[in-house]
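Note that this complex is displayed minus one protein chain, with the remaining chains in position.
Per-chain residue numbering starts at 1, and chain names A, B and C are given in the order in which the chains are listed.
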Amino acid sequence: MSLIIRGATVVTAEHEFRADVVCAEGVITAVGPGLSAPADAKVVDGTGKLLLPGGIDPHTHMQLPFMGTVASDDFYTGTAAALAGGTTMIIDFMIPGPDGLLAGYETWRERAEKSACDYSFHGCVTAYSDKVAEEMGVLARDKGINSFKHFMAYKGAMMLPDDALLMSFNRCRDIGALPMVHAENGELVYYLQQKLLREGIKGPEAHPLSRPPELEGEAANRAIVIAAVAGVPLYLVHTSAEQAVEAIIRARLNGQRVYGEALGGHLAVDDSVYRNEDVVFARAHVMSPPFRPKGHPEALWKALQAGHLQTTGTDHCAFMAEQKAMGKDDFTKIPNGCAGVEDRMSVLWELGVNTGRLTPSEFVAVTSTNAARIFNIYPRKGSVSVGADADLVLWDPTVQRTISAKTHHQNVDFNVFEGMKVAGGPSVTVSRGRVVAADGKLLAERGAGRYVPRTAFGPAFEAAGKAKALLAPRAVQR
Amino acid sequence: MSLIIRGATVVTAEHEFRADVVCAEGVITAVGPGLSAPADAKVVDGTGKLLLPGGIDPHTHMQLPFMGTVASDDFYTGTAAALAGGTTMIIDFMIPGPDGLLAGYETWRERAEKSACDYSFHGCVTAYSDKVAEEMGVLARDKGINSFKHFMAYKGAMMLPDDALLMSFNRCRDIGALPMVHAENGELVYYLQQKLLREGIKGPEAHPLSRPPELEGEAANRAIVIAAVAGVPLYLVHTSAEQAVEAIIRARLNGQRVYGEALGGHLAVDDSVYRNEDVVFARAHVMSPPFRPKGHPEALWKALQAGHLQTTGTDHCAFMAEQKAMGKDDFTKIPNGCAGVEDRMSVLWELGVNTGRLTPSEFVAVTSTNAARIFNIYPRKGSVSVGADADLVLWDPTVQRTISAKTHHQNVDFNVFEGMKVAGGPSVTVSRGRVVAADGKLLAERGAGRYVPRTAFGPAFEAAGKAKALLAPRAVQR
Amino acid sequence: MSLIIRGATVVTAEHEFRADVVCAEGVITAVGPGLSAPADAKVVDGTGKLLLPGGIDPHTHMQLPFMGTVASDDFYTGTAAALAGGTTMIIDFMIPGPDGLLAGYETWRERAEKSACDYSFHGCVTAYSDKVAEEMGVLARDKGINSFKHFMAYKGAMMLPDDALLMSFNRCRDIGALPMVHAENGELVYYLQQKLLREGIKGPEAHPLSRPPELEGEAANRAIVIAAVAGVPLYLVHTSAEQAVEAIIRARLNGQRVYGEALGGHLAVDDSVYRNEDVVFARAHVMSPPFRPKGHPEALWKALQAGHLQTTGTDHCAFMAEQKAMGKDDFTKIPNGCAGVEDRMSVLWELGVNTGRLTPSEFVAVTSTNAARIFNIYPRKGSVSVGADADLVLWDPTVQRTISAKTHHQNVDFNVFEGMKVAGGPSVTVSRGRVVAADGKLLAERGAGRYVPRTAFGPAFEAAGKAKALLAPRAVQR
Partner (left out) sequence: MSLIIRGATVVTAEHEFRADVVCAEGVITAVGPGLSAPADAKVVDGTGKLLLPGGIDPHTHMQLPFMGTVASDDFYTGTAAALAGGTTMIIDFMIPGPDGLLAGYETWRERAEKSACDYSFHGCVTAYSDKVAEEMGVLARDKGINSFKHFMAYKGAMMLPDDALLMSFNRCRDIGALPMVHAENGELVYYLQQKLLREGIKGPEAHPLSRPPELEGEAANRAIVIAAVAGVPLYLVHTSAEQAVEAIIRARLNGQRVYGEALGGHLAVDDSVYRNEDVVFARAHVMSPPFRPKGHPEALWKALQAGHLQTTGTDHCAFMAEQKAMGKDDFTKIPNGCAGVEDRMSVLWELGVNTGRLTPSEFVAVTSTNAARIFNIYPRKGSVSVGADADLVLWDPTVQRTISAKTHHQNVDFNVFEGMKVAGGPSVTVSRGRVVAADGKLLAERGAGRYVPRTAFGPAFEAAGKAKALLAPRAVQR
């Protein structure tokens, strides 16, 4: 089965150029002007459109058991929705249970078999021990997991204290894996939650009050210093607060290798949603970190533009209104999470490219290529080049659409972008050389996705190691 | 017994003016031009000299039991040396033992009876419990202690975790006391100390390597965020690292009431001392935070000039070479501390006023008046005004001196300012109306100093309370 | 004629204390508890109220001939309104005509004779020449003018190019006068004005579009660098844009002596006024710099709180609707200016003290004392101390009032604070020992005000000189 896309303008993170693209056996086999199609090739007309590397969402939680329920989008519905929106790969968070990381990995592999698009996993370190260290090594060396998230929030559950963070960051450095953090000061969140409940403020409006932006800034700053001591790069997931952005900028301007991710939601929505008179609406927006006061989204955009944030994700973790209602009497019991995997690309294009904040190439970088590089799967993913996986999106910059839960493919009854008008969207999505969505029709195939292992010791490690060696303590000659 | 100082230029934190000053019964009774002397008055000629409020050193540790030994300057020798240098009041840190804060207070009162100059105490919270909270309240209400220090370093000893910091800051807010922090991330210090020892780097050169400036910056930033959550002002002792200064500046530029103190030593000396070929010399400089790399002292100066640091102290904690030698095989066992109470005023004048960084009025502010205001003893201390305690320094801006342990009055065999040439110094020091040093002759009297209680709820508390009320979480009407 | 104010809490820039205050012959003769009143003394009961130094407005333009008309408040009506609001001194800008600075000084002296409160003048350098340099010297040495404003805007009129700014700043340094700047890049303003007119955008909404905040930031930054080269302190009038604030902060954090003034209007009002559907309303707000987009006022407040702005003024320059209508077909012809001298104190109290941004002492500093120090008339003005001019305000923090042009004393038919509710205001105003306003009744006397000469070489000059000497170019020995 082969495919040729003719006449489009190819857009990569580096530049734009006119070329035909031929795919066969799931990979790109030719890129160039005036290519002849293989005999059996399906022909897609790209005239007047852009051909981009498929989107990579580096932050999803499909069918996650969380807070007493399970996220409503499973690996099939969630990845199918992703394809509908032009995202052809997700990196999901494998959160281990008491059986440990290896057992968790197996569970996730099994759950993900139904995926319609390619997928990979980040590990999570929810406690630190010799066993954890050992299993981290196995995952990095043998199982294709080169990144591990650490929670600085969720006191009493997954929150790690500083000494565990340091030990785990050290371990990451030694096994060539990228440490990631959910940066919020969990002690202070817990205190504010209890204080609000004591004062009788129990609705969803209390959620952002319990997690002010300063707490994210503090944790981000702390994680960055711990990473500096460990001599390892660091990746901050779902950076949402200006204070966290500033911590990242300070570190980067000081030569430290720190990466940050912004979510489509945080780039588009502010915290007024929590004060909406419709409490169901307010509850539907509960996720952590919360949507932030006006001003913060603009700070995220500016950091994306300046290169201090590199990736965009969604933290896709869908819950139905019925599930959200578990917290109707206590905001701390509302399952945390919002959907987004389907609309990220359109929202980024509308608010990014249509406003002049981003060039099309920069759009490709922040929706696909940068994630591929940071997580060490470039150029297999995130590029339009011979030999790469044929994950492509034919993008129509003129198509207009209004985002709505009524029409989306995500298995959830709410959409944080509801009513947003976007110009620009996928005309055809290609996953491993197969057309999986075209002209609004979703052709996703259950189980067609493949696991993408990621090699340890990504490109920044060698340089980080040299920089570290220069700073390392050393004996003074007397 | 009365006294008149004639013909000097009075310098206050506000302005300079020509006036005579009359003192009687330990207080200032008249300030003005051409005053007539009381019949019995001792007359001091101030012609060509400046008359300043006596210096206040808000950070000393006299005869402190620490790290298995006791600081060599006791309350008498240390305060006598202070008077020799123009400092007429100290605020010493009362560090409680297992008997608790009230017992500690009594111990300190008793130890301090031999003081030659006036004194007051900060409390220290080295663990947090209901008993501690109760005793903090008693000290603030009944004993004149309106400030409490918290250690973020010294893991396994006095270090407090974030939840204890928060509870204690909340308590401080409620009792009108100013929380203070020693800001260094103790977890990371401990890790680096152990790493250095494991790697065989055991000399004093390891001391700064185990406490890089970033760790102070991290802790300062964290303490500031905790104080913001608690809604209380905050005072950072011995700010030494540019990163900590920047954290303070960020907070202050955001409207938070945060104060910072610089030490005379940190303003004048850099970390090259630890790499000196003479290991005894290197060891003599071991204190925490350590002296910092070049660039940091300049950052402290600029923050002092811009008003982001308000006070200067010394962390005076003297140890003899013999005591320092306890750590000859292990830098973590070197008693931490350096002397400085005697020379702070001269060093600040030389590096501050003689370079144009500070006006004489600004010098008065950072060596005396600001401390008096922040710790709520102004205008009794820190001013030249009728009714104020007659603590005065007649300052000769022309006198030249080379600082040396050979000539200083401190009971210690080392001086971190050894060999520094300074122009400007005290000609006459007056403590509570009595001449206690004149023309290089020290006339300090053992036991002449008095305890100065400090009232709770200083000037910033009301404003901080209002600001907090505006930010406090509140119910949303639906 | 003498006066005693009994039982109030005196608030100075340094502290608060209970004291009676006695005034005689226009000056304060006693400050202390339980004073006995002179026989003939008028007694004012201050119980439950605060007694502050009278406000100083360092930026007014009374009866200024400008843009083809004359400001509607003359020195009498304007200063009477000032007294009604608790301001007891103004510093007006003497803008010379073709006859030069000395002639301008005489004109201003004559115009100001009708003033009801004390006054002083800043000079203005609207072109630079040997004659100007000579007359600047005479004004500084003999006429009590120790500050000169320079316009970086108003191309084709008063705008000075960089070389003239440098020469004039050098001259200021030599004569001990403080250079001031109106910081906006006049070239870029002119270009944008012409562009807007060409595009047919001629209403008052074009005014802020022609003067974006960036242009103020640029000019502020440039003036600061020129002052650094000249080795002279600098004062920026009516700082309104965050970018200018940031330029000031950068300089101050680098040790340069730069001062900034915020206007009451810029602290309270944003640029949405220019888009009001009522064009007369919009026009009434035309002043330069214009009111700024949301966010800028908050930046000014934070800089005031942190001490990077030191003074507050009004740029009081009143024009009637009829005068404003001169620009009905061309926004560049609308006379620039708004009133404010009467309400500054109340607005600052409401938005500053009532919100916890400022303590009462800090309020005194930014409305009075800091201006007195910077312009070298402290403690004669800006203090409550024996020997100072008896300019006092008995402040009632509980009185409530709604600001309105219907009730104000200013001779203008508009008020930019219209409808603003303020709690806190003057109960009694005392000017040179005379009650000039009490309980809402204005008792101002035409011509009662006196000229206040200001001595050159204020307190910062010596330090700035030393700092400069250290940086000065010097020969290298080979």
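We adopt the following convention: contacts are C-beta pairs under 8 Å (C-beta built on N, C-alpha and C of every residue); 3 or more make two chains touch, one makes a residue touch a chain.
No experiment lies behind these values; they were computed from the predicted model shown.
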* Chains in view that touch the one left out, judged over the entire complex -> A, C
* To do: Can you work out which residue in C:Lys195, C:Lys421 or C:Lys441 touches the chain that's missing from view?
  => C:Lys195
* Tell me which residue among A:Arg198, A:Lys406 or A:Lys466 touches the hidden chain in the full complex. => A:Lys466
* Chain not shown: contacting residue from A:Ser129, A:Gln194 or A:Asn254 -> A:Asn254
* Residue touching the undisplayed chain, where the options are C:Asp92, C:Glu205, C:Glu261 or C:Asp343 -> C:Glu205
* Structure fact -> Interface residues of chain A toward the undisplayed chain are 13-17, 32, 249, 252-255, 301-303, 305-308, 353-359, 361-362, 373, 378-379, 383, 386, 459-460, 462-470
* Asked: Which residues does chain C use to touch the chain missing from this display?
  -> 161-163, 166, 185, 187-188, 191-192, 195-196, 199-201, 203, 205-206, 209-210, 212, 214-215, 217-218, 221-222, 225-226, 228-229, 246, 250, 274-275, 277, 279, 473-476, 478
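Here, only the chains that are shown with their structure count from here on.
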* Structure fact -> Contacts shared by chain B with chain C include exactly none
* Find the geometric centre of each of chain B and chain C from their Cα atoms only, then give the gap between the two centres in Å, rounded to an integer. => 38
* **Centroid distance [mean C-alpha coordinates] between chain C and chain A, Å** => 52
* For chain A and chain B, what's the span in angstrom between their mean Cα positions? -> 49
* Asked: Residue numbers in chain B touching 2 or more other chains?
  -> none
